[in-house]
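Here is the structure we will look at.
With one protein chain withheld, the remaining protein chains of the complex are depicted in position.
A, B and C are the chain letters, set down in written order, and residue numbers restart from 1 in every chain.
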Amino acid sequence: MIVVLKPDVTRIQIDNVIARIEQMGCKVEVSQGEERTVLGIIGDGQRLDREQLERMPGVERTAPIMRPFKRASRDFHPADTIVKLNGVSIGGQQLIIMAGPCAVESREQLLETAQAVKAAGAQVLRGGAYKPRTSPYSFQGLAEQGLRILAEVREQTGLLVVTEVIDPNLVPLVSAYADILQIGARNMQNYALLHAVGEAQRPVLLKRGMMSTIEEMLMAAEYILSHGNQRVILCERGIRTFETYTRNTMDINAVPLLKQLSHLPVVADPSHATGKWELVAPVSRAAVAAGADGLIIEVHPRPEEAVSDGAQSLKPFRFVELMRSLRPVAEAVGRGL
Amino acid sequence: MIVVLKPDVTRIQIDNVIARIEQMGCKVEVSQGEERTVLGIIGDGQRLDREQLERMPGVERTAPIMRPFKRASRDFHPADTIVKLNGVSIGGQQLIIMAGPCAVESREQLLETAQAVKAAGAQVLRGGAYKPRTSPYSFQGLAEQGLRILAEVREQTGLLVVTEVIDPNLVPLVSAYADILQIGARNMQNYALLHAVGEAQRPVLLKRGMMSTIEEMLMAAEYILSHGNQRVILCERGIRTFETYTRNTMDINAVPLLKQLSHLPVVADPSHATGKWELVAPVSRAAVAAGADGLIIEVHPRPEEAVSDGAQSLKPFRFVELMRSLRPVAEAVGRGL
Amino acid sequence: MIVVLKPDVTRIQIDNVIARIEQMGCKVEVSQGEERTVLGIIGDGQRLDREQLERMPGVERTAPIMRPFKRASRDFHPADTIVKLNGVSIGGQQLIIMAGPCAVESREQLLETAQAVKAAGAQVLRGGAYKPRTSPYSFQGLAEQGLRILAEVREQTGLLVVTEVIDPNLVPLVSAYADILQIGARNMQNYALLHAVGEAQRPVLLKRGMMSTIEEMLMAAEYILSHGNQRVILCERGIRTFETYTRNTMDINAVPLLKQLSHLPVVADPSHATGKWELVAPVSRAAVAAGADGLIIEVHPRPEEAVSDGAQSLKPFRFVELMRSLRPVAEAVGRGL
Partner (left out) sequence: MIVVLKPDVTRIQIDNVIARIEQMGCKVEVSQGEERTVLGIIGDGQRLDREQLERMPGVERTAPIMRPFKRASRDFHPADTIVKLNGVSIGGQQLIIMAGPCAVESREQLLETAQAVKAAGAQVLRGGAYKPRTSPYSFQGLAEQGLRILAEVREQTGLLVVTEVIDPNLVPLVSAYADILQIGARNMQNYALLHAVGEAQRPVLLKRGMMSTIEEMLMAAEYILSHGNQRVILCERGIRTFETYTRNTMDINAVPLLKQLSHLPVVADPSHATGKWELVAPVSRAAVAAGADGLIIEVHPRPEEAVSDGAQSLKPFRFVELMRSLRPVAEAVGRGL
């Protein structure tokens, strides 16, 4: 349940309402909007009498939240959440482009890619140091050495760094090097990991599981938010369907739907959602037109030599072309790039 | 297999090549492009000797077609097919908007809708006279009376009419009233019906089955094309997935992929692909940004009274807003509206 | 809604109840069970006052039917429907085995297969004369010649014949040769065809669409039943999922669920549900253990030469082995074979 307070509610009235709710064994989360203060009731609210609450001074109305997510819900937090980080705002008017290789392979490879994507307009560098691979015999990433390379290239380029963390034990280490912690699709419901990144109080890029519903994704965000970590960025990266010509199916519906259901920023990953570099540009434009707050795109200087995901990586010159083609689309929907 | 002929090939050389191929028990389909003539070999080409063919005068090269579709393939027909009809070109630079109610309910309802969508810029009126319904107890459409209303409203507005045909026996009747015959998603692999519309030599709007792969869709188009009916328009209308917040999942990847694999025009149906009117506008913009040649959108003057699909129908004033918002997106990708 | 009448209800009382219901614009379908008579109300029952009905003489109770299917529902028809045909009962204690090639290829091929499956204990011969094929260039079946071969082999073996009909226009022709009309998976929602087989008053084997829900399947049955044709046999033949090692995924849950929801017989098709002959035997045993009333299995004397579906066809000697292994499983669940 949420309790919407009157515009002229006083501090004492708020405290009284909170006290009444807590008396019934529930916790209260206060969301201070520009126009209204909203109280979110966390826990089993069945013992709370809505009519009684509505008769208390300062209360405008109460509303049940039918959706199981609360902190992630736009009902509870009507205004867009903007994740701010070193002067970069994710979720604002300006689109955010994250780009880079699937895996950090070497200092040279990463630096070359980083310089190219920065020149083309990207603000965030992506690159995996720990790679969750289907096979234990595939390249698993450079681990801490990869993190060091990421940090080094960040110093040299000024790009922010997003990288995946796959083990709760590694959250402190990865946090020491990266700006944004990525939860990969396979780990979207790895609750030990979600708790760990929630506690880390670092911005999190949460990728949708390849066969997770939109509701499950918002519930996964809820795990992170429940630690008071508000800086969650949702990422639609394609779902698993029966179609075999593409690696996954970009659920473009999810982009506007997530924006309606939640206040969190939404980015799209056309590289994984298609699995084919030839489709990355048109599907990127589609995601922006559908209202995405940004994109995360795989770029590799020599895709044919990439240790993973070569087929879906753009060469730098194609990334430049993509960025050029994105600008008018962004403007057409009132966004900047 | 396809045989690409030289730019300066003579009529006699072409006839010789065709004769050789037919000698081996295959049929030949000639595709006369602006720059090149291409021969498509239909049938089991295993007995044909590619090297021998390539040594014949006038032949530039041969290429196997690995995909099972031939006439629908861009390999065989490199230039875009533009379906022309009463001055309207589908598949050209200009986007085509088809709009109207799910079902024809009455003359008043259809005329009101038609005038509204025409004023907003649509070129084609949609509306079902025969409705394939999951339940035998649901409204099944006005049948021939619905067709008459469609034809009447076409007279009054000048809009083209697209309407669904669900029975091979009804193809002549529906053809007498409609400009474009629609094959619905449930009938995409109804081969008796595909043969019937192929023979009818009328433009066909072929909707993707909700459970069909892109390859199966192109094979369904192949059925129609195999009757020499070239005027097939492909329609991505969402596929069935595990997601339940939306009625279907728009496969946005399919839009650019179909444009790459095939020469046929591609339109998108955001109404069925989302099932929610709130998502129709952003997903429409996405489809245009991804390269769709047009859209088909459900519009109803009073969606709350619609006999079917009310939840996904736009009110006329929202359709006007959508059209307004589409124009800059179309321009951003080099298209007109 | 359904109206359950008292055991001692009189004819006059029944007529009075029916008249009241029809007065409100609904149709009534009478189901005379051994112990009770049940009235099914077809149409919008909202104007009917349940309390008033329950106060009428002869009425025991009323119950809403929440499921959209009525005539197919076990609520409406509590006892198992047994489809009887030339001394064969489908849906009774005895399991029914339908076996034969995917397609009728020649008299010799069909006769050889028919004799083998009959000797092994099958009661029904399957074989396609009209084949719905993904490609217009694939073998489409022997058409009427195939039907004649089926009828001839039926004469010689005494097996019943089930064969697919794909065009409403062909229903009379196919009915002239076959005992059971098969609606294929691709046509499960081909309503023109469902109406045609409903009117034909012949037993129908209705295959589940490869991406149709259980509810949609029962609604398709409802189309046939709504013509008063009660002899519908449901067939679970695997659904389309993301798994690629098998052609389809046998939805084994559907077998007991269909038996609970509906009174119609349920058979399973392990050949299509797996696409691999090595899996046919264990999945057949599973279907019988789950409560299927029968099986439909592809058998071909030389699968490596089959014009279609060779990979999933059993050789006759393997079919014999399968039948032998099925008997104890059938007995374990109280059925005979």
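To be clear about the criterion, a residue touches a chain if its C-beta (ideal position, glycine included) is under 8 Å from a C-beta of that chain, and two chains touch if they have at least 3 such contacts.
All values reported here derive from a predicted model rather than from experimental measurement.
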| item | value |
| --- | --- |
| Among C:R133, C:H263 or C:R285, the residue in touch with the chain that has been omitted | C:R285 |
| Omitted-chain contact residue, chosen from B:R154, B:R240 or B:R335 | B:R240 |
| For chain C, the residues touching the chain missing from this view | 211, 213-215, 239, 241-246, 249-257, 260, 273-274, 276, 278-279, 282-283, 285-291, 325, 328-329, 331-333 |
| In chain B, positions touching the absent partner | 240-242, 244 |
| Residue numbers in chain A that touch the chain omitted from display | 42-43, 68, 70, 132-137, 166-170, 186-187, 189-193, 209-212, 216, 219, 222-223, 226, 240 |
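Rule of thumb we're sticking to: only the chains that are shown with their structure count from here on.
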| item | value |
| --- | --- |
| Which two chains share the largest set of C-beta contact pairs | A-B |
| Reference chain C; chain at largest CA-centroid distance | A |
| Chain centre separation (chain A, chain C; CA means) in Å | 48 |
| Junction residues of chain A - those touching two or more other chains | 211, 241-242, 244 |
